[in-house]
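Here the complex is missing one protein chain, while the rest keep their positions.
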Amino acid sequence: MHPPSGSRSLVPSLWSLVLIGPLVLWLVAFVIAPALILVAYSFAERDELGRVIFTFTLENFRRVFDPVYLGIFGRSIGYAGLTTAICVVLGYPVAWCIARSSEKWRTRLLLLVMIPFWTSFLIRTYAWITILKAEGLLNGLLQYANVIAAPLELLYTPGAVIVGLVYAYLPFMILPIYSSAEKVDPAIIEAAYDLGCGPWRAFARIMVPLTLPGLAAGVLMVFVPAIGMFAISDLMGGARVPMIGNVMQDQFVGQARDKPFGAALGVVFMGLFVVTYWILQRRAARLEEARA
Amino acid sequence: MNLRSVRMLRPSLAAALVATASLVSAPLMRAAESLNLFAWSEYVPQAVIDGFTKETGIKVNYDTYGSGEEMLSKLLAGGAAYDLVQPPDYIAEAMIRNKLLRPLDAAKLPGLSNIAPEFLRLPHDPQQKFTVPYMTGTVGIVVNTEKVKEPVRGYRDLFQPKYKNRIVVVNDNREIVSWALVTLGLDQNNITRDTLARARPLVAEWIKLVKVFDSDSPKTPLLNGDVDLGVVWSGEAAKLIDENKKFKYVLPSEGYHPFVDVLAIPTTAKNVTAAHRFLDYVLRPEVSKLISDEFPYTNPNAAARKLLSPEQLANPASYPRIGKLNTFRDIGKAATDIDRLVTDLKSAAAK
Partner (left out) sequence: MRPESSAGVPPEAQEKPGVPPAVRPAVEIRGVTKRFGGVVAVDEVSLSIRAGEFLTLLGPSGCGKTTLLRLIAGFEEPDAGTVILGGEEVTHVPPYRRNVNQVFQSYALFPHLSVRDNIAFGLRMQRRPAAEIAARVAEAVALVSLEGCETRMPHQLSGGQRQRVGLARALAPRPAVLLLDEPLSALDARLRQAMQLELKRLQRRLGTTFVFVTHDQEEALTMSDRIALLSRGRIEQLGEVHEIYHRPATAFAAEFMGQANVLEAELLDRAGGVVLVRVAGGLTLQLSHASWPAGRPDARVSIRPEKIHVSKRPITGENVFEARVEEEVFKGATDRLLLATGAGTRLIALAANESALIDAVHVGDRVWCAVHADDVVVIPG
């Protein structure tokens, strides 16, 4: 393991440019440029029709910190946090079991985790509506079994939103944890048992630290998009509880017609993402280094 | 999706997916002359488009949107050049004022005479120079009479604590605020700090009672039995009544407003001739009837109405008794204030 020699790493060859070029183009076109446009919009104003007029104003950011929107930000983070926590609790054992099962079963179980992606997200959400509605499958089943007399209020509640969010994002928790867990040598867990470490302590002291990079990636991949999700709170929550995603959507294609304000919300949201990412990345990097 | 917008009957997602698929394949077929139509999703029957192409040989590329605001936003962003757009009245008004629409050539539109006079020269297009009415409707109250025995005549009857969590309303902030304004005896189009402040307590109270806000398919929770009352687009109500006579449609006694969706040609249109041909085609009674068959809103085409069945005309949601047409007007930047107000109140109600 020699460090790369100075001359090779500093002067990129033509070939490496050719290889890296498409990636750079992709990043510029789909990541950097949209982000810059968003930032530019966030300092602009709008005209009567909703067209963006490029001036410089901090008004949009002042409005982001209006208690109304700040409260919605807070609530979105709360929902996303709860969703993430549930996804960890449900997803971790599943991921671990898949990683520890035989090769044949691993492929099958992973397929099961990914099958929902074959269907449109909206159709899957409508399926949940069919299950949870007052005259739906679940209420019907519970009534048939005489567990309940009258239908329970399941749909259009905060609980339904959480169910929808967990359902939508659970695979994004399972897959990265799985890929981390799969790399853990089973002998390491046996070594912990062998040294007098019971299953719970082995989980806390060995499994969790060793799968932390996957766990961090899973948390990131669930928490961040869950903050901005709007379709689920509309469809399964009856749009009763506004999420920051709903507010943003309304600014761009909705009635509010205020792209600069929507952009300011987006910029703050991106900032939030960068901070979350940075915190998690720092921890994961330290661990990855330790495992290399 | 807080838009008056996605009101179109959009129950079937499969159809939307098919529409998307046809969008993908559409450019491949643009060999002959073509017309770029930008309209609501599920508002123009396939039979109408096929019939037009068969007769004229002009291919129709049907791009869709879910709200008038979305349409405006995409049109202003440029990109595709559309030959025909389908805005609601108040968006059309803003577009006319900002010179985004091209004056129509009346000589090419003999069918315009089929439109009932009460749907012409409305405030959004006083000279009827820019727009052709496509479909119209109202926003009114739907009641499941099996579950609700007491009469519901207007907003005050509907928004009562005993109906808490039994109500669906369209997820449209301006609509909700307008109901409060007319209930207070104020002008629905006069949006100021003052009128909003006066409407606020009523809107706050109402929002707490609502279980579902849905513009896409407000009939779904009513059909599913999740709610028993609603304030919905008349086309949705008409479908509910077709489904089951237990549903009743009521125009609120405090006041209500009709909406008129129009067809118009943007100034950026490339194929103005084809656009005119499509407009006149849609104005034909037998073509207009096809639209009514699929989307039971109020058809402004008097000649087409004569072709409808007695059942269609008897549907109280499609053809309610209405007086003066007091439509929404463009309110410009005041939309932002409405948005903040309703967002705030929804947020407070959720706590």
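Order of writing sets the chain letters: A and B. Residues in each chain are counted from 1.
The rule is simple: contacts are C-beta pairs under 8 Å (C-beta built on N, C-alpha and C of every residue); 3 or more make two chains touch, one makes a residue touch a chain.
Computed from a predicted structure; not experimentally measured.
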item: Touching partners, among the displayed chains, of the absent chain; value: A
item: Option from A:Ile53, A:Ile123, A:Ile188 or A:Ala285 whose C-beta touches the chain left out; value: A:Ile188
item: Hidden partner chain, touching residue among A:Cys197, A:Val224 or A:Met270; value: A:Cys197
item: Among A:Gly21, A:Gly74, A:Pro209 or A:Gly271, the residue in touch with the chain that has been omitted; value: A:Pro209
item: Chain A residues touching the omitted chain (full complex); value: 185, 187-188, 190-198, 201, 206, 209-210, 287, 290-292
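Here is the rule we use: only the chains that are shown with their structure count from here on.
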item: Rounded Å distance, chain A centre to chain B centre (Cα mean); value: 35
item: Chain A partner contacts - residues on chain B that touch it in the complex; value: 1-5, 13, 17, 66-67, 69-70, 72-73, 76, 94-95, 98, 100, 165, 168, 171-174, 210-214, 220-221, 224-226, 332-333, 335-336, 338-340, 343-344, 346-347, 349-350
item: Residues of chain A that touch chain B when the two form their complex; value: 46, 48-51, 66, 68-69, 71-72, 75, 120, 122-123, 126, 129, 133-136, 151, 153, 155-156, 158, 234, 238-242, 246-247, 249-250, 252-259, 261
